[in-house]
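To start, the structure itself, in C-alpha cells.
For this view, one protein chain was removed and the others were kept in their places.
Presenting subunit A:
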C-alpha cells in the first residue's frame, strides 16, 4: 500500500464566538488520501466543501483536529511557515482561474518557481515541460485576457504543477467552462494523475467532473456522509454518483 499524502484526523471547524450562535462547518471529519490518488469531495451547497478545502489548503485554520500533508503537521504552523508550505507543497486550481492578468502565460506559470528562488535558467525548461504536458506551448507569450477560458484553466493547472507539489487542490475547476472544455480539462487532469502520479483532491458539485475521480467522499452538514470507489467504467461511476446525490434530495 502506498504512503498517505494527506491525513485528516478529527477535523473540527466552528464559526462564531463562544456563547453566541455557533456554526459547526466541519464536524469531526477524518480521512486519508494516498500518494497518487485522485479523490473527489462532493456535497450540496453549505455542506462544508469549501471550508474543508480552505482548512486543508492552510488558508483557514482548524478549530480542532490535525492535518498532515506529506508527513508535515500543518495545524501548528505559523503564518509565514504556512505561506512557504503552500508555495512548496501545494498546487491550486480555482474556479475563476485566478491568473494574474498583467503577466504573460509564461510568467504566470513561472511565478511559483521564481518565488522559490529558482534561477531563470532552470525555470525555462520546467515551464516548457509543463506547458507541453498541458498543450499550451503555443500561447506562452500571450496575456490571459487574449486566451479562452479552457486555455486559462490549463494555464492555471500548469502553474499548479510546475513546482511539483505534493498535492493539487482543485476547487470547481470546470465551474466556469463549457461542457467541451470541461471534459477536455478533466481528461487532462486524469492523465496527470494516472500517468504522472500527481495526487489530486477535487472539490466539485458537478457529477460529470467527479466521475473522473477514483474515489469520492460525500459530505453533508459538516460530516462525512458516504464514500464510493470507482470499480468499473467512468460512465457507471457517473451513474453511481447521480444515485448518491439523489439520496440527498430524497
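Methods note: a residue touches a chain if its C-beta (ideal position, glycine included) is under 8 Å from a C-beta of that chain, and two chains touch if they have at least 3 such contacts; residues count from 1.
Going forward, contacts and distances are computed from a predicted model.
Considering only "ABC transport system permease protein", "Glutathione S-transferase", "NADH-quinone oxidoreductase subunit I" or "ABC transporter", the record for the omitted chain gives "ABC transport system permease protein", by its UniProt protein name.
When the omitted chain is restored, the residue from A:84, A:191 or A:221 that touches it is A:84.
Listed residues A:19, A:45 or A:120: the one in touch with the omitted chain is A:120.
Here the missing chain is touched by one residue of A:102, A:148 or A:179, and it is A:102.
Hidden from this view is one chain, which touches subunit A at 57, 59, 61, 79-80, 82-88, 90, 92, 94, 98-103, 107, 110-115, 117, 119-120, 123, 143-145, 159.
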